[in-house]
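Shown here: the complex without one of its protein chains, the others still in place.
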């Protein structure tokens, strides 16, 4: 679906003919969201957009800003998590939108619907006359700003997950936590590949390299850039926290094994010698004064039982002092 | 609450009208500490401060220095630890203050009370005529210096905690230590995100990039910069020490498990064979000369007991030599 | 085998004499694929190619772009995995091709057959008149693009392997997985040494440093460069995933050991004390009222059996609550 | 204590009055070693040294070179280990000396006695006329060279310690080794914070940035710089070796646990089944032809004993083949 509007501070018009829209006075915005490559290419041809750029809209390429003689091409990606998927590349779902900023026109191309574009488009079309006072570089900023703002939601999700993992570990490590930890780690790796190049792409705009970005708009791109720097920082921080959670997991398992072993050792050390003792008095030696005369002593049995109780008690006191119990 | 003073080496006056304060001869300092966005914006408008900068005061952004045509914007953060909190972002509590340095005026904006600003303000207002001889860049230095000095207290806390953790590990590793170690690690990650960008922000001032920083003041900003380099170093060092403590913890647990296992193995290796022996003589074979004649031998019982004692002794000597006991 | 063609947008001719082919109007492409060093050197001499460059075709050197007074030398490598080999350098099989780009000629040298070269050659020779409209820099781009596209297949293989390893770990860690993990790790190390320098080599062309790369062709090299940046990213990501898989492996083993130990400890803790009890009543004390009178009590045996059952039950309930069962 | 000398190739004089010493022909060297801040400041005032620089002598700041209009300020630190201390900052004892190099004067300030300064001072005063031919930049080089030479002694100590630790691990890992390893790690972290900034500070002199460093002296500073590069390398190497020792420790403990477990398992696997067998023949079933007739067989006992011996033998052979014994 391709739509075209031309707007000024005073008003806004819809156009069907792209050529006429391009020539009309005011800021022209052509928005095509379709998986029909030919339609995208037709729009591109009207504005002198290179076929390799249109191909980039279809393929999974890194976010970037490229400067052309008569326009600037900005490619950004929306990102959302899809927990539960099983192959790597489906976990972080990204969709890309190409923004082509001319001197007085903006073309936005994508292969599917982009809510971030829609919101800004509606804003300009329906109400906000303030936004119409600025040129295509400002409209592009609005779209990019929206895409970047949504990254925070994604990282909030990640943080919640890491906190849940940490709590889970301390409540008893198990296999599920291990898998959750690995999934977070992979999400962050994927997100990193979105946020770092976006930061570089927006920096080109914030520095005002392209002619199409007016001086007054640079400040706004710098604000988005600040956000992207912070998002990159957060991504590294969460990677570090995930590593920390892995360490806690490892240590918690080792600690648990250590305590299980102590329990086992205490039980074995107390019981096994006693079992030996009672085994001795279960032997069948007999005949003659040297063969187990104690079996016939009047207080033999009580004495041995008390002796065993005393030894157990001493051992248990010892283990408690050592911190094994 | 918004306050305004104008001072020279000779004296100091309070103003209610910001416009008049701005135009008055001498150094003008306007200080607004309020969560009322409109009040902050009103102050900003008087001095030509961009609305995006005022927004930065409200939001959690990285420390930075930004150069504007008629002033320099420095954003710094105070930092303090809040142990015992459970969500990540509440652990390191930061508060931000914006310093806007003009040619002969200083505006400080924050959403809550800033003791670091208050101390410098009182100093200029109440007593110290020396500070009044210098311009707004020096007053701003005094504020930044104070904020940075407090970072040392925070790192002292961290060091104390790491030392306590190390001592705790050697006294016997447990789950509490693991959690404390993880908390320190997270604190350092958060603090790092404060100190590194502050270093860059102060470096811009120390290099004298902004016109508002006089040559004579650069040396003072360089001194703060030296402190920030050292703080960044310390942060990395403490991160490394925390990693070291984690390693000791892991090794201490592994070592303990090893020793527990040795104890268990010694007990089992000595007792189990003896238990087998006494089991043998508890069997009920009888009838005929080949069925357990030893049970009837005169010295059978003493002989078997001595034999078992001898075997135990040999095994214990062996284990001691191997270092298992 | 050495072949030479000269083509223009209008047509194409084969030549046997290299000197004449070089002088003919149109784009000259000489393609030599032979392990006969002398033949390669003869071709090189015709076009003024340095003997050290010809040696590079034979030896295992890093991909690179070198600028010479009258031509540009690009060395790229095809890469494929050979699982099952046992020495390191045989694991990633690479083959190199040298592309020498002159003002109106292209020389491609390799010591064995290069499918990537063949495909482009056939394309120009047999059909595609479009490709003939462009010069030698475009033909070279087609070859490099093809080599780089094949890298994606290799990384797809690696990803499949890592996913299989992760699935394998969660289904039960064993030695085979460990070896597969190590092999992937080594493959990625080797591939990294191909992709990083290729990226740098193509960047030189994309920036348009050499005179032989026309302005219109730069855009195409930049597209290849984008792919190489992404491939370098993917390589790092897979390295990170391999590290993650190693961590899961370690943790899964530790977790399993922990659970095995819990089982053992539960069994020992329940059974050993009961064994002691029955051992007590297997002792042969007799004679006198204090020696095991309980053996003669009417309900002695049922009482002791019920007692033991009760103790077992209590212990099992306790262990289940502790999560050991 | 403050001392002043003025020397030329021809002779040397002592001065009490700093002002006169400064103005006298020849190289003036004023050396103050005192914890009396006022005395240091008085010396500084004579030579136009900034109060912030004097403060740096007192505080723990990083080594650095700062260029002032009329002199160059170099701050270096001596370093020595103090094993046995328990808090972090007491482990690596550092002392700082400030060298202020003017066109024809040198001021050295420190808060305590500096042997490195004393040695060079005595050398110039008592004997070596060669050193007197050069200016203050050469005398400063001599001091810095001496400070840096002593760093090698410190790293020799560290190397000896790491070697001792490695030997200790292979002889049987224990808790003491763990603590020694952690101490070395901390020492290296602290030393790193001395040697890296010193390297940068000396590099400024070796590049000849300050006017006070003559062309002929640069070569000497470059020699010190070479040493500092090597010291920085060594520090990283020792950090890596300490990490290696930690790995060996971990692996040695894991290996030991593995072997302990094998011993236990062999013992249990051989003895427990035999114990079961003898337990069987200790049961008291009787009456009727089906109840343990074997107890009455003529060769029952010898047969069962031989059977058990045979089973034990087979198991032991099996375990030896598996490498468990």
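Residue numbering begins at 1 within each chain, and the chains themselves are lettered A, B, C and D in the order written.
Please note the rule applied: contacts are C-beta pairs under 8 Å (C-beta built on N, C-alpha and C of every residue); 3 or more make two chains touch, one makes a residue touch a chain.
Owing to the predicted nature of the structure, the values given are computational and were not obtained by experimental measurement.
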Can you pull out the displayed chains that the omitted chain is in contact with?
C, D
Which of D:39, D:159 or D:209 touches the chain that is not shown?
D:159
Of the listed residues C:42, C:58 or C:193, which contacts the missing chain in the full complex?
C:193
Per the definition of touch given earlier, which of D:80, D:176 or D:237 contacts the omitted chain?
D:237
Give the residue, chosen from C:12, C:46 or C:271, that touches the chain omitted from the document.
C:271
Contacts of chain C with the missing chain: which residues?
50, 52, 61-62, 64, 66, 87-88, 172-175, 178-179, 182, 185-186, 189-190, 193, 246, 249-250, 253-254, 256-257, 260-261, 263-264, 267-268, 271-272, 274-275, 278-279, 281-284, 292, 295-302, 304-305
Against the hidden chain, chain D presents residues 159, 162-163, 166, 170, 219-220, 222-223, 226, 229-230, 233, 237, 240-241, 244, 247-248, 250-252, 254-255, 257-258, 261-262, 264-265, 268-269, 272-273, 275-276, 279-280, 282-288, 290-292, 323-324
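Here is the rule we use: only the chains that are shown with their structure count from here on.
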On the document's contact criterion, could you list the chains that touch chain C and likewise touch chain D?
none
Could you find the chain whose CA centre sits the greatest distance from that of chain B?
C
From the C-alpha centre of chain B to that of chain C, how far is it in Å?
39
Quick one: chain A and chain B, Cα centre-to-centre, how many Å?
24
Got the chain C residues that touch at least 2 other chains?
282
What topology does the chain touch graph have (line, ring, star, complete, other)?
line
